[in-house]
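A single protein chain has been omitted from the complex, and every remaining protein chain is retained in its original position.
Each chain gets a letter, A and B, in the order it is written, and its residues are counted from 1.
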Amino acid sequence: MIAEIGHYAVVLAFMLSIAQGILPLIGAHRNDTALMGVAAPAACGQFMFVLIAFCALTYAYVVSDFSVALVAQTSHTLKPMLYKVSGVWGNHEGSMLLWILILALFGLMVARFGRNLPAGLRARVLGIQGLIGIGFLAFLLFTSNPFLRLDPAPFEGQGLNPLLQDPGLAFHPPFLYLGYVGFSMAFSFAVAALIEGRVDPAWARWVRPWTLVAWTALTIGIALGSWWAYYELGWGGWWFWDPVENASFLPWLVGTALLHSALVVERRDTLKSWTILLAIIAFGMSLLGTFLVRSGLLTSVHTFATDPERGVFILGLLIVVIGGSLVLYAIRAPMLKGGGLFAPVSREGALVLNNLLLATATAVVFLGTLYPLALDAIGGGKVSVGAPFFNATFVPLMVPLLIACPVGAMMAWKRGDLPGVVGRLKVAVGLALLVVLATVMIDGNTDIVAALAMGVAAWLVGGAAVDLAERTGLFRISLSDTLRRAANLPRSAWGTAIAHSALGIMVAGITASSSWQTERIQIVRPGDTVELAGYEVTFKGAGNVPGPNYTALRGTFELTANGRRVTMLYPEKRDYPAEKSSTTEAAIHTTPIADVYVVLGDSDGKGGWATRIYHNPLVPWIWAGAIFMAIGGMVSLSDRRLRVGAPKRAARKTPVAEAA
Amino acid sequence: MRIFLFIAALLAAPLCAPALSPLAPSEALALQPDEILKDPALEARAREISKELRCLVCQNQSIDDSDATLARDLRILVRDRLTAGDTDTEAVDFIVERYGDFVLLRPPFKNSTLILWIGPGVIFAIGIFGVTLWHRRRRVAVAAPVAPLSADERARVDAMLAEKPDQ
Partner (left out) sequence: MLRPLTLIPVAVFAVLAVVFAVYLWQVGPGGKDISKIPSAMINKPAPQFDLKPIANLPARLKIPGLKTADLKGGVSLVNVWASWCPPCRIEHPVLMNLAQQGVTIYGINYKDKPEDATRFLDQLGNPFKKVGVDNTGRTAIDWGVYGYPETFVVDASGHIRYRHVGQIYPHQLESLILPLLKQAAQPVTDSSKAGSAGAGGS
């Protein structure tokens, strides 16, 4: 009964999305207030019904209703409650429903908080959201219905892939989708602007917060996924340039470029056409990722029973949504007139450079991800494009971006003073050189590239600190004045500084963990001690331990430093009988400056166990950097100028911000 | 075969194509203790080579990271070749001869990979060119008198900027 309610709610939401997708657009065209007025209630209703459907599916998972085919295929009564709930989106159909729920949520937010938008723009944005909703609800109803019944219902479900029964991965998809779908807002605003033929600073002030929400969520989502890969896959890697990873990274890269270019539109009323294009591409990349992952075109060896219908459907959706908007762009973009002029050396110039490098980086990842597929499609043979390719092409592109970042952030609008900015950054330059020297001294092997990369990391953090110090007059004026200035500093300035220094933290983590990782691979017997990086790891033994829906083989290791016990480590190999598969759980001891990472391997049958022990310096900084980046995004979002509900107060600018 | 990353895993794909059996009966962790060479310099070279070679039965995973039996065999083969005195290139070529360019995670520069390798550079060049052109045009365009906003447009902008938020 509950499943039928869910199914029915999806049908109603589909009907409402049709109303929302058509009537307001006609209304906006005819300037008909009544028709435009349909948009908001339709969006609210759509959200309500999708929420009902989502709750119905969640209920079916929670009570293990195996008469619902999807639940029978992907759940199990013995599964812990957390994974029963996260199992809702641990499959194609359920994750599509979550996607639609988030889409409807964004529609609701525009309907609820968008009352101060010009009526035409608001109707158009909601109308376009409605059109996207039609596409995805139709996709769900006609190719991926999660509410199909199974008769007779089995007594027990087939269980969820054990790799997904993990806290990191349980919340990875919601954040990822919040990011993907969040870009639909920027997209809808872009298309609405193209229809209206105008983009003004107020438009950019509307787009920026939505983009920030999406970008922040995507940052968290990608970080969660990478963290999961780090502790779950068992060899200490955290990013593999896997096509599926790249599919989530592409919208992030474009979204980052969009955040920066929208700033230029907002402040200087120029770069409009490019920003519109980025908004379209950001959402396009989100859809592309969905297409690639769900059509089965990327999962080469892991062929699974893909329904070709789904691939065709999403491709059709992609062509209508992205192809259609790009055609509209080709027709309308030349009408958008640029505003403010600027010299090449200026904040605008720096942001253009940022966009150029990010766009090229996007092109590298895009080409690398899709090239094997495209070459195979035209009969050109099979190639592999893996981590070595991306490391050789993507990383060099990031170097100028990272070096230019602090300089650009301090550059004045319109016409900047490069020597002046570099002069003001001398503290950061000094810090960077100091770090390079210190790294060379500590690291006996003098890995000069790594030392320079650490210098770049310090440069980013130092640059952000100098920027804040300058804006608050730190050390130049009295401390109380500084604090007052700091309090008055726009939140977006804080957000920028936090996010840019977070980038530095991340660069340090990436550099250190990939350059100075130490590794010990050996057979150990109980009592054996392995030394690495100032630690001793002693193997105490291994034995079986029962889990809720698995049995684990657990190793016991004692971690000591200079003979003093630090902690005990318990790596596991888990066997999931229902799902007939197993996982490896690394045991990790995290300190602020390094991880000790222990993995239990196979028994050699003679009382010895294969073990892998890693010392990963600064690896926690990678995720700390990602978290700070997201915090930077949230702080920016709290800026009153960008507050979702109050975009138009932006005319008020604090004098401090202007002075900087 | 543990590598399926995030969403691939989300889709709960079965491990391998039913018509193909890429796994030998026993499954083990990536690099095994018994594979490691005594000579650290040689071992370091072997590791670097292993990272560049694709585990054929896995998705986008190097033989250094892979648990598959074939990956293990290839790791041992690489080490044997190096021990026998092969250079890094010779050892890689030995495997490419048998498995083709597909095993190389960094595709060789060839006609078929031309767009892959020069594409980003071309895009960057077009970008630089486009920006320069745009910038130059803008300067010329703005040097000419700009039509000011019409009274109507002016009023709309003012209204938009002055309007107080409802909530």
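In this text, contacts are C-beta pairs under 8 Å (C-beta built on N, C-alpha and C of every residue); 3 or more make two chains touch, one makes a residue touch a chain.
Remember, predicted model here, so these are calculated numbers, not experimental data.
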Completion exercise
Missing-chain contact among A:Leu25, A:Ile322, A:Ala457 or A:Leu559 belongs to A:Ile322
Problem - Touch criterion as defined above, residue of A:Leu148, A:Ala330, A:Ala343 or A:Ala561 at the omitted chain - result: A:Ala330
Practice task
Kindly state which of the options A:Val63, A:Leu82, A:Leu148 or A:Val312 is in contact with the chain not pictured.
Solution key: A:Val312
Handout entry: Contacting the left-out chain in the complete assembly, out of A:Phe139, A:Phe291, A:Phe342 or A:Tyr535
Key = A:Phe291
Problem - Interface with the undisplayed chain - residues on chain A - result: 273, 277, 280-281, 284, 291, 295-297, 300-301, 303, 308, 311-312, 315, 318-319, 322-323, 326-327, 329-331, 333-335, 370, 373-374, 376-378, 381-382
Completion exercise
On chain B, the omitted chain is touched by residues 17-22, 24-25, 56-57, 69-70, 73-74, 77, 95-102, 130
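The rule we apply is simple: only the chains that are shown with their structure count from here on.
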Problem - Residue numbers on chain B that touch chain A, as the complex places them - result: 2-17, 20, 22, 26, 28-34, 36, 51-52, 54, 57-62, 65, 100-107, 112-113, 115-116, 119-120, 123-124, 127-128, 131, 135, 138-139, 142, 157, 160-167
Fill in the blank from the handout: Note: in the complex, chain A contacts chain B through residues 74, 89-92, 95, 113, 115-116, 118, 160-161, 163-164, 169, 172-173, 176, 200, 202, 225, 228-229, 233-235, 237, 240-245, 247-248, 293-294, 298-304, 338, 341, 344, 352, 356, 359-360, 363-364, 367-368, 371, 375, 380-389, 392-393, 397, 521-523, 581, 583-584, 599, 601-602, 610, 612, 645-649, 651
